[in-house]
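Complex shown without one protein chain; remaining protein chains in place.
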Amino acid sequence: MPEMFRLMLEKPTTEAYPFKPIQLTERFRGKLDIDPAKCTGCQVCALVCPAAVITMVDLGTRKVGDRELKVRRPLFDLASCISCGECVDNCAFNALQLTKQFEIATPNKTDLLMNKAVVK
Amino acid sequence: MSETVTKLESYAEEVGTKVTALRKNENIVEVPQDKLKTFVAHVVNDLHIRHLMTITGLDLGENLGITYHFSLERDTIHVRSFVPKTKPVAVSIVDIVPGAILYEMELHDMFGIEFAGNPWKDQKLLLPDDWPADLPPPLLKTSKADQIRKRLGLEVEKK
Partner (left out) sequence: MSTSPEQQRREESAGLMEYSTESLVPFGPIHPALKEPEYFKLVLEGERIVNVIPRIGYVHRGLEKAAESRPWVQNMYMFERTCGICSFVHSLCYGQAVEELTLFQVPKRAKYIRTIIAEMERIHSHLLWVGLMGHWAGFDTLFMWVWNDREVVLDLVEAISGNRVHKSMNAFCGVRRDMPENMKDRIVERMKFLTDRARYYREVIDTEETMLVRTENIGRVSQDTAEKLCAVGPMARYVGLRQDVRLNDPYAAYDEVPLDIVTTTEGDVHALLRLRLDELVASANIVSYAVENLPDGPIRVKVPPVIPAGEHSSHCEAPRGEIFYYVKSSGGRTPERVKSRQPTMANLPTALEMLKGQTLADIPIVLTAIDPCFGCMDRMSFYDTETNRRWTWSGEELRQYGVNHYFPDRSKKQRGFTKAIDSSINRRQRESI
């Protein structure tokens, strides 16, 4: 009996999402994002990803002194991403971060291909 | 507890092997198949180590290794035995440790080892009923995942 009164006076547990925004904690791990200006193509993120999300795309070469160096940038298939944060932790240039966005469902798989770093 | 290990060493001498210590209170004993049952009976009945954690199979090239993992308080004892790949028939310890029955069935499915004496040794445990008879057991090093997928008709669409 007292239990019923307690529950009636407490605020409801059910959140009215999606009609009201949902409360997320500060450390919530959502969709991945990259800052293309900081990325150097070192491919460490591709090597540590547990879900094989990242593929390096060849974008030609550039001249450094008298050497031709390959230029590569990462392409992310965010449909497979598990938001673990390994790439974020291992990126030496702080180019990656996990945002709080989680509503990324789409009927088109190509929408989830993040190619910000690849497109010039 | 060194007392357990000392007693274990005496049993190991009886069957003609010795105890190797791994890091952190773990000891491993390699026992040939014919002496396995006496050794396990010693471990379970005399040392009162009744908890068998699991049985692991290993693909060691020519042989298959069967490791029994026992635990008593802080000590872990691994008892390893070998069977040749050409004739993978092993001795079952189900009459000493009844809890080993499912682990032996799992090894039978995954490595192809037959445990003589296990009451359910012919039953499939994990593999599907329509597993092709000429496909080698999955956990051997020679079995490749894409080979198994192709035979079972489970092709994965490449991106």
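For reference, chains read A and B in written order, and residue numbers begin at 1 within each chain.
Rule of thumb we're sticking to: a contact is a pair of C-beta atoms (placed from the backbone, for glycine too) under 8 Å apart; a residue touches a chain by one contact, two chains touch by 3 or more.
Keep in mind that this is a model prediction, so the values were computed, not measured.
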Touching the hidden chain, out of B:V43, B:V83 or B:V97, is B:V97
Across the whole complex, list the residues on chain A that are touched by the chain not included here. 3, 7, 13, 25-29, 48-51, 82-86, 89, 98
Touch list for chain B against the chain that is not drawn: 22-26, 28, 50-54, 56, 58-59, 67, 69, 71, 73-74, 76, 78, 97-103, 105-106, 110, 120, 123-128, 138-139, 143, 145
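Note that in this section only the chains that are shown with their structure count from here on.
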Here the gap between chain A and chain B, centre to centre from mean Cα coordinates and rounded to Å, is 42
